[in-house]
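With one protein chain withheld, the remaining protein chains of the complex are depicted in position.
And now, chain A:
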Amino acid sequence: MSKQINVALIGNPNTGKTSVFNALTGLNQKVGNYPGITVEKKQGICKLPRGVKAHIIDLPGTYSLNASSLDENVVIELLLNKNDKDFPDIAVVVTDVENLKRNLLLFTQIKDLEIPTVLVINMADRMGYKGISLDIDYLEEKLHTKIALISTRKNEGIDKLKDLITNFKDVSVSPCLDTTTIDPIYFGNLKKAFPNQLLYKLWLVITQDVNFGKTNRKEFDAVADFKTKSKGDLKRLQQKETIKRYQFINNALAKGQSIDLSRAKDLRIKLDRILTHKVWGYLIFGIILLTIFQAIYDWSSVPMDFIDGLFANLSEWTKNIMPEGAFTDLIAEGIIPGLGGIVIFIPQIAFLFLFIAVLEESGYMSRVVFLMDRIMRRFGLSGKSVVPLISGTACAIPAIMATRNIESWKERLITILVTPFTTCSARLPVYLIIIALVIPEGRFFGLSYQALTLMLLYLIGFGTAIVSAYILNKILKIRSKTFFVIEMPNYKLPLLKNVVLTVIEKTKSFVFGAGKIILAISIILWFLASYGPGEQFNNAETIVKTQYASQNLNEEDLQQKIASHKLEHSFIGIAGHAIEPAIRPLGYDWKIGIAIVSSFAAREVFVGTLATIYSVGNDDEATIKNRMAAEVNPILGGPLFNFASGISLLLFYAFAMQCMSTLAIVKKETNSWKWPTLQLVIMSAFAYIVALIAFQLLK
């Protein structure tokens, strides 16, 4: 029985590291979080020859071991901690053939930790096109490593890489740079003080903020004495180190790599001339956004209608084949409509993640950051805030995590605080159903009114985010040094496999994450709606029958009256009536009130809640939408969901902070309850006021 080989996949961003990971592991992937922090931890299993298995960890992309963000810290913490169960037997450093020189910097650092390291040179298919040729044997000798020249796009070289991993014991561990040469006196003293430690490792401990486990801390505590050098001095040494590393790399590449510049036809230059243009750049960005929204609305309506009908039928079918009783009701009226309320949004969420994945993979997102930085800075944000704000249209949680590469703390904090205003996919269910109910069909210049309304809601979300950022920027007194560096990667045609895997994985985690909450809430709601205290509920049948004795109601109408009487006096009805005074001025009845309250767990619960409430005691097979359209406002008469109450609801959901998971992540990322509490209170109060004004003006 052979043991499992631990493999760490490391590399600069934009080197196709994820493609290598996907090529090695296929669908054998597991995505989780690192313990205690929310940096994504991707792991997978790769089957090697002779029945050996490799456990592969895809570490966050980093330019260097000198970490400047939380993601990057993960890399150094793993590589410095030999006791970690994931500590690699072999490190695979992924580089891009077009950026080999820069990508090798990280490689030399990993080598100096004396971990067996192999080098993957990816995107080999572009070599001819770019006029690059490599002398692999020479490079292997100069860099003390084994090289796999691969192309994930053409699926070449993966077997070679697997071979190298299998034979990890043959890989050299000799370092690239003699650390002592950076400053002989300083490092000489360091070596004397810690004769048993690796010098480069000590150097990293001195310069980095590494959070070691308990076991390791003692070992390195004494190093603190060597931090005596001033920050400026340490930085000078780091600069010297960087220069030395590049000397080493240049030396190896001088003979190992040749680039025929005349053959380098550059698509980048042509594309950038347009895509980063002062006018065309912004125009194209606008058109792309518009297309995304049109797609989310128009293209997904077919599968959504299909799913909607499917669940209505499923509910009906369950009632027919299962014996009558509370259990059947729970399934048919509680669980199935609740689940339907989430499954229906899979097409849209998948589309959204698809677009975001394509924008990121193609390299276009960096251009957006470039275009927007100056504008965003005026509002106290960074160009890099654009990525969280756009990903926020999928979900605020990954979006808030994506703020980590913003270098300035103030810009980052403001981005975190305003991101929940962007229209996340959980708001989408609410928007869609209400828009369908209150906005007329019809087209304006080929764009449907409904799609335009949706677009407007997205703009309101962005607009509010930007304006609150501006205000926060004026109020918050935080001094933090700002700098901004972003790589502008080459344009690439997104790899279908990468995009598909991202979409599947993100959609899955959304559906299961939200699904669990929704399922639990719909079961609880069903119970609360199906049982109640006191006379009014238990004797509903008698009470209603006496009340309507004089009117000659047919059986069906009578059943309907009984059901709604029961619902009104169930636990949920009582609770709903209790909060009704607070929400009546906004144009809502107590059922919407219940849906809003349960939405504070997660917004998408809204539709499921209404579905459950309306299903209870309802026998017909109408879809959720039809049931909502049929609701009558108990006080004002007329349809409950009319233009005024619909707009009021839309605005309420646009502004209110209704998502426990987001609050939890904000707490984690800002390390304080102050910011999530402020978000909850201010956003929700604002939402209430705006919805109130809207309804009172429109009714």
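The definition used in the following text is that a residue touches a chain if its C-beta (ideal position, glycine included) is under 8 Å from a C-beta of that chain, and two chains touch if they have at least 3 such contacts; residues count from 1.
Definition applied: contacts and distances are computed from a predicted model.
Leaving aside the chains on screen, match the unshown one to its UniProt name from "2-oxoglutarate ferredoxin oxidoreductase subunit alpha", "Urea ABC transporter ATP-binding protein UrtD", "Ferrous iron transport protein A" or "PTS system IIB component, Gat family".
"Ferrous iron transport protein A"
For the full complex, which residue in A:Arg50, A:Lys169 or A:Lys278 touches the chain that was left out?
A:Lys278
Per the definition of touch given earlier, which of A:Leu371, A:Ala529, A:Val544 or A:Met628 contacts the omitted chain?
For the chain that is not drawn, the touching residue is A:Leu371.
For the chain that's not shown, point to the residue among A:His144, A:Arg268, A:Lys497 or A:Lys545 touching it.
In the full complex, the listed residue that touches the missing chain is A:Arg268.
Can you work out which residue in A:Val173, A:Ala193 or A:Ile243 touches the chain that's missing from view?
The one listed residue touching the chain not shown is A:Ile243.
Using the document's definition of touch, tell me which of A:Tyr138, A:Phe285 or A:Phe484 contacts the absent chain.
Considering all chains, including the one not shown, the answer is A:Phe484.
Which parts of chain A face the unshown chain closely enough to count as touching?
Counting only chain A, the missing chain is touched by 63-64, 66, 68, 98-99, 101-102, 105, 232, 235-236, 238-239, 242-243, 246, 268-269, 272-273, 276, 278, 366, 369-371, 373-374, 383, 407, 482-490.
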